[in-house]
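Only one protein chain is missing from this complex, and each of the others stays in its spot.
Chain nomenclature is as follows: A and B, assigned in order of appearance, with residue numbering initiated at 1 for each chain independently.
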Amino acid sequence: MTTAAKPLPALPARVSRLGLVWRSLVGKKALMAATGIALFAFVLGHMLGNLQAFEGPARLNRYAELLRVEPALLWTVRLVVLAAALIHAIAGIQLWLARRSARPVAYRSYQPQVSTPASRTMIWSGFLILGFVVYHLLDLTFGVANPSFREGDVFHNLVASLGRAAASIFYVLAVAGLGVHLWHGLWSMFQSLGVSSRAYTPGIKRFAVAFAVILAVGFAAVPLAVLLGVIGG
Amino acid sequence: MRIVLEIWRQRDAKDPGRFVTYEVPDVNEHMSFLEMLDVLDRRLVERGEDPVAFDSDCREGICGTCGFLVDGVAHGPLRNATICQTHMRHFRDGQTLRLEPWRAAAFPVVKDLCVDRTALDRIIAAGGYVSVRTGSAPEANAILVPKTAADRAMEAAACIGCGACVAACPNASAALFTGAKATHLGVLPQGQPERPARALAMTAQARAEGFGHCTTIGECEAVCPAGIKLEVIARMNRDWLRATLARREEAEPVATVPRSSPMRFFEAEPPKVE
Partner (left out) sequence: MEVESRVTAPSGALDARVPPGPIETKWERRRFDLRLVNPANKRKYRIVVVGTGLAGGAAAASLGELGYEVLSFCFQDSPRRAHSIAAQGGINAAKNYQNDGDSVRRLFYDTVKGGDFRSREANVWRLAELSLAIIDQCAAQGVPFAREYGGALANRSFGGALVSRTFYARGQTGQQLLLGAYQALERQVAAGTVRQLPRTEMLDLVVVDGRARGIVFRDLVTGRIASAAADAVVLATGGYGNVFYLSTNARGSNATAIWRAHRKGAFFANPCYTQIHPTCIPRSGEYQSKLTLMSESLRNDGRVWVPRRAGDGRPPEQIPDGERDYYLERMYPTYGNLAPRDIASRAAKTVCDEGRGVGPGGLGVYLDFRDAFQRLGRKVMDERYGNLFEMYVRITGDDPHVSPMRIYPAVHYTMGGLWVDYDLMSTVPGLFVAGEANFSDHGANRLGASALMQGLADGYFVVPYTIGDYLAKGGLAKVDARHAAFRDAEREVAERTRRFLSIGGARPVDDFHRELGTLLWEECGMARSRESLTRALDRIPRIEAAFWKDLRVAGSGEELNQDLERAGRVADFLELAELLCLDALHRNESCGGHFRVEHQTPDGEAARDDANYAYVAAWEWKGQGNAPALHKEPLAFEAVHLAQRSYR
């Protein structure tokens, strides 16, 4: 009848609905799922957009311009994605910290039985994506990290950057990381939102694997193509 | 057969603890794992050493008292079985096995392989029940329950409260245990009125106890002797979200059950003067 000594975190008399979501582990996870969906939608669209690189400079640049004809829309999308990414990342990091305090003494030997490595490394695949996005923005959006950046000539910037083996390999690794992240994330998301059940789960898992692969391959195609000279060669 | 054991020895919650190696030279393959430990303890007693403390009671897989990790697997190698149901014939002669207690902030070690799982009781106390006063129940068949619902409820209610799910979860999450109770009562008509409040209260208590969150890793399901399925966690999350987003009134912050030590109460026994 010994009892753990930690005091309970005091709950305020009244908190906002969002406050409750953010405080609760369940709520935070749901939030991660929701933001995950947004981010997923973005990367999906982004991937499709990127594939236009195969149809030559003109097509890709026109697409880039099209994106900019309606600045208001563009900026709302950017802000939504930015917000989603921030919330997602912060929540993820908080949960990761919470998880470590939940088991202060690690096992000497621990044998996973069924879990995928992806499920146990979400934070690391997450960090990889984060790091990539930062570099990626400096590279292709702000041009700072780009060897020869030409405002507005997306195709040129793309080829200029990914022509470098190192850069293009990093790109490929990063999107592989994204694939891993989503391989588990896209199914976990449904659990967090409480929509999976013995009837849906198998389908959901297939869905997750499928899109993880599609995204990884779809994204990787461009840097590889550039490297192999298929694009801009 | 001969079995070598590396067992976690820890005098009490304060002691840092260490692994100690023992050998049981004459293990019979028909022994249950715990009977093998009985033999070891008997030897230790005869040698005047402190026997290894481990919890057990029913020894047939239903009470949920036993449990520790064998070579990094909660309840040992046998699927859907507790360690008390695991017999030595599942091991090799000369095998070395490492026994480790459940490890979680919410499960302080009491001694050796015994841990304090009262946190699970408090999760139930927070809302894992149907509030019905003794003697005030309606005629049993007045509430018809579809067979499928009854079967689902039974599947979830089969949880034996052993804590293996927490032990196996990389996040030390009690989601499977909590979800099992939320599902057992959540699929039955009797459990509907308190369903939203229950989800909020039990998850809040789990958090207050220091259990981690669920990343859907799925190790819990793999080691659960009662075969509880991951879907119970989804169900609990669903109830929680509905309660929080759709029904403001239940979303009020819930007071969690205090972790008061019963013994402290006796030290502070109020003098009842004659």
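Keep in mind that, in the parts below, contacts are C-beta pairs under 8 Å (C-beta built on N, C-alpha and C of every residue); 3 or more make two chains touch, one makes a residue touch a chain.
Since the model is a prediction, treat every value here as computed from it, not as a measurement.
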| query | Which residue from B:23, B:50 or B:93 sits in contact with the chain not drawn here? | reply | B:50
| note | Answer key for B:39, B:97 or B:245 versus the chain not shown reads B:39
| said: Please output the residues of subunit B touching the missing chain, sorted low to high. | reply: 11-12, 28-32, 34-36, 38-39, 41-42, 44-46, 48-51, 53, 55-60, 62-65, 78, 81, 85, 87, 89, 110-111, 114, 116-118, 120-121, 124-126, 128-141, 143-147, 150-151, 153-154, 157-158, 160-161, 184-185, 188, 190-191, 257, 262-263, 265-266, 269, 271-274
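Please note the rule applied: only the chains that are shown with their structure count from here on.
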| In angstrom, rounded to a whole number, how far apart do the mean CA points of subunit A and subunit B lie? | 35
| task | Quick one: which bits of subunit A touch subunit B in the complex? Just the residue numbers, please. | result | 1-6, 8-9, 11-15, 17, 20-21, 24-30, 95, 98-99, 101-115, 119-120, 122, 184, 187-188, 190-198, 201
| message | Please output the residues of subunit B touching subunit A within their complex, sorted ascending. | response | 8, 13, 19, 69, 71-73, 98, 100, 103-106, 108, 110, 116, 118-119, 168, 170-173, 203-204, 206-219, 221-223, 229-231, 233-241, 244-245, 248, 251-256, 258-263
